[in-house]
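The other protein chains are all here in position, but one chain of the complex has been omitted.
Moving on, here comes chain A:
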């Protein structure tokens, strides 16, 4: 059997201005623009990568962070394989809002087993000198909320960005293997969901 490329949908969520678009652009185009416009509406970029022998195309979705745009943002949560909860280490409020983002995602993505869904938490803007959120606080939150992997990133310096996305992919693949193991006979679902159909080959 030959390995096929899986398409994984990853969504970046977090307050306005924490650097969601910058993280996405750094990862996909390896560029950083300090003066990037704030996102209006919804955008996405694709990125091919290989993780542990799996060929994966990441489809990374980026949304406008303001509360007002919720109704036009949330429909895109469906079908996500992973959610990157993002805050900025120099903005305590964005850290405090992580829980709200998680709730919003679980509700609108219609996640069946929220406690098993792969979230990854990113503390961005590691490059700034004045931190408002310590690494310990963030780690503690991650631990208490479901043992999520936590990465301190800098889209500006390219610190930890690729690693975080790769970890996200690993989490999803691990989930899939378990799911396939548990429900091996769900062929209809396999047919409808390309991800499940393609990751069984290793």
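Heads up, the rule we're going with is that a residue touches a chain if its C-beta (ideal position, glycine included) is under 8 Å from a C-beta of that chain, and two chains touch if they have at least 3 such contacts; residues count from 1.
Here, contacts and distances are computed from a predicted model.
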Task: Chain not present in the shown complex, as UniProt names it (candidates "PRELI/MSF1 domain-containing protein", "TBC1 domain family member 15", "Large ribosomal subunit protein eL14" or "ATP synthase epsilon chain, chloroplastic") - done: "TBC1 domain family member 15"
Open item on the list: Using the touch definition from the top, which of A:38, A:103 or A:116 touches the missing chain?
Closed with: A:38
TODO: Tell me where the left-out chain touches chain A, residue by residue.
DONE: 4-7, 9, 16-17, 29-31, 34-38, 40-44, 46, 48, 57, 59, 64, 66, 68-69, 71-72, 74-76, 78-79, 93, 108, 192-195, 198
